[in-house]
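A single protein chain has been omitted from the complex, and every remaining protein chain is retained in its original position.
Order as written gives the chain letters A, B and C; numbering starts at 1 within each chain.
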Amino acid sequence: MSDNETTINELKQAIKKFRDDRDWQKYHTPKNLAESISIEAAELLEKFQWKSEEEIDELLNDPTYKSEVKEELADVFNYCLALSIALDIDLSEALLEKVKLNSEKYPVEKSKGEYKKYSKL
Amino acid sequence: MSDNETTINELKQAIKKFRDDRDWQKYHTPKNLAESISIEAAELLEKFQWKSEEEIDELLNDPTYKSEVKEELADVFNYCLALSIALDIDLSEALLEKVKLNSEKYPVEKSKGEYKKYSKL
Amino acid sequence: MSDNETTINELKQAIKKFRDDRDWQKYHTPKNLAESISIEAAELLEKFQWKSEEEIDELLNDPTYKSEVKEELADVFNYCLALSIALDIDLSEALLEKVKLNSEKYPVEKSKGEYKKYSKL
Partner (left out) sequence: MSDNETTINELKQAIKKFRDDRDWQKYHTPKNLAESISIEAAELLEKFQWKSEEEIDELLNDPTYKSEVKEELADVFNYCLALSIALDIDLSEALLEKVKLNSEKYPVEKSKGEYKKYSKL
């Protein structure tokens, strides 16, 4: 399976099955899952801590390091999916709506190349 | 578009177009994006700050509140996709590999209902 | 030394000596230190992840657990001090000014017992 062919729903099903096989629904409250997203986000950030952009680019050539980064990103994504399941949120719809809002907030002609001036995105 | 039919790649395309239309690739470094995931994760957590699980369940009946939560979750997901683009990571593969690893780490027979004992997941 | 007698400046001196003995000033940039505060804050939060308030209260009777929490809190405080050194910020002044601002924002008569209504604090 790859990003080319995998739907969000297929990934949700995998997360849901893992959770339900273990009877862990009770732990998947919104507050717990939001905490877990924050905790995993920090573990991802830790991979880049104290390192310059150049050092990170260099390190990313190392398959072990790259694979650790990939795993941390997967953990954040995992809990995003779990929260969207718990709250019955359509993640594709939520994302595309947000991109639309951002497109209006940062019109191309005004934002082109001027990231910081017009945006915190 | 909905989670039923939308592939990860379609969402990646939307994020990529938004970024490239504005010439913002240069800001999408791994460190910047990991920082942004952490920042957005905290904004999501803030929706639940100081509130009990019961108060949150009650609040989620309010469409305005629900929609704010949805937007914050979309922001986190947005930067997860952006980082997977920047690092050329297949997010579906990364997620399904992680679910597989977790399934081995927390075998059903040992973990059933016993979340905290066997797991930090 | 204890909180009764130790000044912020004495703690700053200890942090500064540790840093300078190792020639680590160059790593103590504002961005690096803010990232580190976020990372350590998440490690502190991880001590409470998946646990109810009641379970946490129970666990805090265990000296090993209590000591782990104490260490994580010390890590966050450590980097707060390091950032205040790097930016030449008087932390006592900053804190007392903020308490003053908060006192005006949440007047006692309006906020008494009504935390969530008047405050995100």
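Annotations
The rule is simple: a residue touches a chain if its C-beta (ideal position, glycine included) is under 8 Å from a C-beta of that chain, and two chains touch if they have at least 3 such contacts.
Every value quoted in this text rests on a predicted model; they were computed, and no experiment measured them.
Residues of chain C in contact with the chain left out of this view: 1-12, 14-15, 18, 21-24, 26-27, 29-31, 34-35, 37-38, 41-42, 44-45, 47-48, 51, 53, 56, 60, 66, 69-71, 73-78, 80-81, 83-84, 87, 89-99, 102-103, 106, 108, 111-113, 115-116, 121. Chain B meets the missing chain through residues 27, 32, 35-36, 38-39, 41-43, 45-46, 48-50.
FYI, only the chains that are shown with their structure count from here on.
Separating the centre of chain A from that of chain B, both taken as means of CA atoms, is a distance of 3 Å.
Listed for chain C are residues 35, 38, 42, 46, 49-50, each touching two or more other chains.
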